[in-house]
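Accompanying notes for the structure given below.
Of the protein chains in this complex, all but one are displayed in their positions.
Just so it is clear, A and B label the chains in written order, and each chain counts residues from 1 on its own.
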Amino acid sequence: MALDTHSERRTETLEIPGSDLPRTEEMMVNMGPQHPSTHGVLRAVLTLDGERIVDVDSDVGYLHRCFEKICEQQNYPQIIPYTDRTDYLAGMTNELALVLTVEKAIGLEVPRRAQYIRTIMAELQRIHSHLIWFGTFALDMGATTPFLYSFRERETISDFFEEITGARMMYNYMRYGGVRNDITSEWVKKVQAFLKRFPENLQEYDDLFTGNPIVHARTQGIGKISAEQAIAYGASGPVLRATGVPYDIRRADPYLVYDELQFDIATASEGDVWARYQVRMQEMRQSVRMLEQLLAGVPEGEIMGKAPRIIKVPAGHYYGHVDSPRGEVGCYLVSTGERTPYRLHWRSPCFVHLQLLPLMAKGHLMADMVAIIGSIDIVMGEVDR
Amino acid sequence: MLVDWVASLYQSVQATFVAHGWPLWVLAVLTAVLKVAGVLVWILLNVLFLIWLERKISGHVQNRPGPVYTGRFGLLQTLADALKVLLKEDVIPAGADRWVFVLAPLVAFVPSVMIWVVIPFSRGVQAQDLNIGILYVAALASFTVPSLLMAGWSSDNKWSLMGALRSAAQLISYEVPLILAELGVVVLAGSLRLSDIIAAQQRSVWFLFLQPVGFVVYFIAALAESNRTPFDLPEAESELVAGFNTEYSGFRWSIFFLTEYANLLGMASLAATLFLGGWSGPFLPPFVWFVIKTYFFVFLAMWIRWTLPRIRVDQLMDLGWKFLLPVALVNLVVTGVFVVL
Partner (left out) sequence: MGVLKNVVNSVVGIAKGHKVTLKEMLRPTVTVMYPQERLDLPVGSRGIPVLLSDEQGNLLCTSCGVCERECPVQVIHIVSHRGEDKRKVLDEFDIDMSRCMFCGICAEVCAFGAIAMSDQYELDDFEQGDLIYHKDQLAAIGRTQRTPITNYGIKTEVGVLDQVRAGRASAAQTAAAPATSTPSSEGSRSE
């Protein structure tokens, strides 16, 4: 499937639910940019027929901060803190996307200890980010309590991050050739203790929310997309995996030490909100599993490789990608050999997934819209950059 | 006892009136005003407490302490909030239908107070023991629909309108099972009068045991009627911003808020009266029993609110018409057959 035009997109939608119902006068509603559940500043222009969604047009750009343009004026170390601020809920994986690309470009060796630490951070970040997703998703569905529970656990992970990186969200932790600070054995013990009790918390979430019949009724069969559609639109991460495609960059193009780890790629087959929900819940469990292996085997050694004092990327085009909690974060770097990139393009999964919104939402109810937006785990900072 | 004292006081005042030849309607008006004042004070005090309780319960459910700073255990927090809300600017949107906009909160609030006319607080303590008590309550409950419609329509806001339409659909559909569930009790008691229903329960057992299905239907429908999670669709925050009261602020909004809690309280006390024998109970004074039972239901409603997610509008309709209504009907028929036999 080549580039989709808008009209093509309309016709290829799956069978639209409720299309056999009588039509009434259509109403245009602006959902956002100030709305409790558009996760920031998404503006979705809804065409409604009663409560049924006839069309969705998402309008982005309210959080545009010229990230890519700013990067053209910054030298490479200075870009790292900016990447934290694209997808502000998963700073670690964003930094990874950048540093891996640059390291690949200049051919830097990264010590094994640093690689382990990076992987640990990336997986902690995944749990961290999925916990927010879980809380806000529950909030979107009208349940306030799971939000507070998930934030309780998330705080603990934030504490872990703060202890090592010095910050709770904007880490600025990855360095070209390694990481900024070393982890300590007490820290490892603390994280291990947390991982021991975290499955209990997950069980609690399951009892409270996953097993709730209202949740089932509101998520199953909602916002369905097929695997072909997901691939055609370039979906990645949990959105793609929820359609039954076991594509995970951690497996397909292993980076760091993922190829040494044992984990299952969480998938579900239905491609609806419920499937995405399940994939993320499973991913948290898989992350716990990975972290247990990682923490048990952190090798001794340096945390910084032999990086040049001034980073200059040889002229050329480079692409690096990682599997962030939201999907494939890609960093496309064009260098002319200067200390600053000539052009840096950021492939953000949320931006891609947002294009699936009309496909998912058409024919469903207003209330489903909220569930759908929640299920693609949108972070506007990343969409607008 | 207070009740006896009030009764004797009333008698002596009445005697004075008769002795002096004063017109008795003055006394009637006077007592009516006093009763209304009493009910209002009761509602306001309770709502203040309820809001505090809700915040405390939600807080503790979510591992947080809730309000703590204002007064002991934050008990005065609601008062402070009320003050804040009253001092706020009174905003009426430019496109709003002024009169309807202003009237809507009142239309919502008044019926929620009027319900208390027939609720028996204790033996003989009841503003008016109407012989059509339940019918009266049911009639008042249907007042909520126009008020929310008014609020939603007049706000000139699409979210409000959507909230209003949702609420109209919701309230109308849940009134039917609600009344059918109440009818089960009425059939058992053989009277629409609330005091008779309590008396009937004193003779046998609480109707909760004779009408378990009716009770469940009543409770679900009552939650829906008082717009509480999982049925808080008219104001579904994450979907409709704030639903029908999106454009309301300041004291107009606070009246809606007050109404919500007054309705909750009304629903709970009615449930206590219909299914738990109202004020009757051993050892403790009747009024205490009434409060305990009412607050039991209040707690239940709050507990549910902080546990469950929100149901979707079509599922709400399905639940109402396809599940609760048949169940309530069957329950009523079975009860009727049982009583006739």
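A few points about this structure:
The criterion applied here is as follows: contacts are C-beta pairs under 8 Å (C-beta built on N, C-alpha and C of every residue); 3 or more make two chains touch, one makes a residue touch a chain.
Just so it is clear, the structure is predicted and the values come from calculations on it, not from any experiment.
Counting contacts over the entire complex, the absent chain touches A, B. Screening A:Pro81, A:Gly244 or A:Gly305 against the full complex identifies A:Pro81 as the residue touching the chain left out. Touching the chain that is not shown, out of A:Asp207, A:Glu228, A:Asp259 or A:Glu338: A:Asp207 (per the contact rule at the top). Interface note for the absent chain: among B:Gly59, B:Pro93, B:Gly250 or B:Gly336, the touching residue is B:Gly59. In the complete complex, the hidden chain is touched by one of B:Thr31, B:Thr70, B:Ser249 or B:Thr307, namely B:Thr307.
Residues of subunit B that touch the chain left out of view are 57, 59-65, 68, 303-304, 306-308. Subunit A residues in contact with the hidden partner, per the touch definition given at the top, are 74-75, 77-79, 81-82, 145, 149, 152, 159, 162-167, 170, 172, 180-181, 204, 207-209, 211-214.
As a convention for this text, only the chains that are shown with their structure count from here on.
Centroids of subunit A and subunit B (each the mean of its C-alpha atoms) stand 45 Å apart. By the touch rule above, subunit A contacts subunit B in their complex via residues 27, 29, 35-37, 51, 138-145, 148-149, 152, 208-209, 212, 214-215, 217-218, 365-370.
Residues of subunit B touching subunit A in their complex: 58, 61-64, 158-159, 162, 166, 229-230, 232-233, 236-241, 306-315.
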